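Take this structure, written in structure tokens, and hold onto it; I'll ask about it next.
Complex shown without one protein chain; remaining protein chains in place.
Let's look at subunit A:
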Amino acid sequence: MSVLTLREAPPERLDLAGLTPAFLAGLSEIEAARLPVGTSRRGLTLGDCFALTLDGSDDLRILGATDRLDRVGAGLAAGRIVVEGDVGQRLGAGMTGGSLEIGGSAGPFAGTAATGGTIRIAGDAGESAGGAVHGAAAGLDGATLVIGGTTGERLGDRMRAGLIVAKRAGAHAGARMIAGTIVAEEIGDHPGYGMRRGTLVAARHGALLPTFAETGRQDLVVLRLMARSLARLSPEAAALLRAPLRRHSGDLATLGKGELFTPEG
């Protein structure tokens, strides 16, 4: 297992995009130490900020991480990155495969444009987890994002495909969704604002938009299939999907082919 150990709290945000196990496997420790990671004109390198131990394996461990580490795991295609600590914005951006495991919390836009692989965040996530960055065509785009804690506003904003499981989410969860699935124990006010398609499932929710229409209790085979597929990832989410669910259709402001499932009663 290769290990990057942060020497001290970085004085500036660091950009770790592209530092995947496969990429590091092709480099010596001296070459890797020269990789630029700084975001100021000081030109900080990986070796300035981290102690490196590389063994060419497809497992990478980042120790002592802080919320100033941006784009951790961005572009990951295979292998596993385990982070002890927090990470900054755009965790796993554009990843296509492999797994990311974060012991702490993540900044905004976790999993943005990720088309494959699995991201697990043990703590909280910032705004727009699984959401699109400014001007981007889509947020989460096929990957799986599991958040153990609370997320900020706009969870899954403009996501196009994939699955998000979270404990709690702020307002506007599933805003502008193109497609995909979000399952959460609790979501805030006005979920699904501007969603075109996609599925939201929540045990509890805040105020609903006037452009969501209740369509009654639904006993759908697809929900049972989803519960089965979720059982290994999140037993709580799977249990939620097995309960009797009431369906709301929306957002009728846009295409209106999205849906919000909540427990009956």
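Just so it is clear, a residue touches a chain if its C-beta (ideal position, glycine included) is under 8 Å from a C-beta of that chain, and two chains touch if they have at least 3 such contacts; residues count from 1.
Everything that follows uses one rule, which is that contacts and distances are computed from a predicted model.
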*Just go with whichever of "Multiple sugar transport system permease protein", "Branched-chain amino acid ABC transporter ATP-binding protein", "Hydrogenase" or "Formyltransferase" UniProt uses as the name of the absent chain.*
"Formyltransferase"
_Considering the complete complex, identify which of A:R13, A:R61, A:R80 or A:H205 is in touch with the unshown chain._
A:R13
*Among A:L44, A:A77 or A:A203, which residue is in touch with the absent chain?*
A:L44
*In the full complex, which of A:A32, A:A113, A:L155 or A:A175 touches the chain missing from this view?*
A:A175
*Over the whole complex, note the residues of subunit A touching the chain we left out.*
7-8, 10-13, 34, 36, 38-45, 47-49, 68, 70, 89, 108-109, 132-135, 154, 158, 172, 175-176, 190, 193-194, 207-211, 251-254, 256
